[in-house]
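All remarks here apply to the structure that follows.
Note that this complex is displayed minus one protein chain, with the remaining chains in position.
After this line comes chain A, so read on.
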């Protein structure tokens, strides 16, 4: 078996659909490959996780993102849920950004495991490989 880092931290910052999808894709496959994955959703990425934004496909899209929506492929919510179902993947909203926007966890699509601060997230992900999107 190849040596593999035991833990992956994915930080989602952007509301670009391609970045959300790529981060979710890497996280979900890592989870299914036996890694512990913690996803931190912060700044504008949080907007895309809002139920109203998600239902209206209110994302920033480039060439590939537009085609993803047209072809109705499973989006980042499905990938993250698969990662949760088939491995150890946890998703947290950023307390600061949620507080600034006065958004609640119940405003978000149902994939979150909680709303936490960055200190807590750093404590959970010590030694992890970090990917930022």
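Here, contacts are C-beta pairs under 8 Å (C-beta built on N, C-alpha and C of every residue); 3 or more make two chains touch, one makes a residue touch a chain; residues count from 1.
Convention: contacts and distances are computed from a predicted model.
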{"item": "Absent chain [UniProt protein name; select from \"Sulfurtransferase TusA family protein\", \"Succinyl-CoA--3-ketoacid-CoA transferase\", \"Transglutaminase\" or \"Putative spermidine/putrescine transport system permease protein\"]", "value": "\"Sulfurtransferase TusA family protein\""}
{"item": "Per the touch definition above, residue among A:7, A:28, A:42 or A:125 touching the missing chain", "value": "A:28"}
{"item": "Interface with the unshown chain - residue positions in chain A", "value": "1-2, 4, 25, 28-29, 32-34, 73-74, 79, 82, 86-87"}
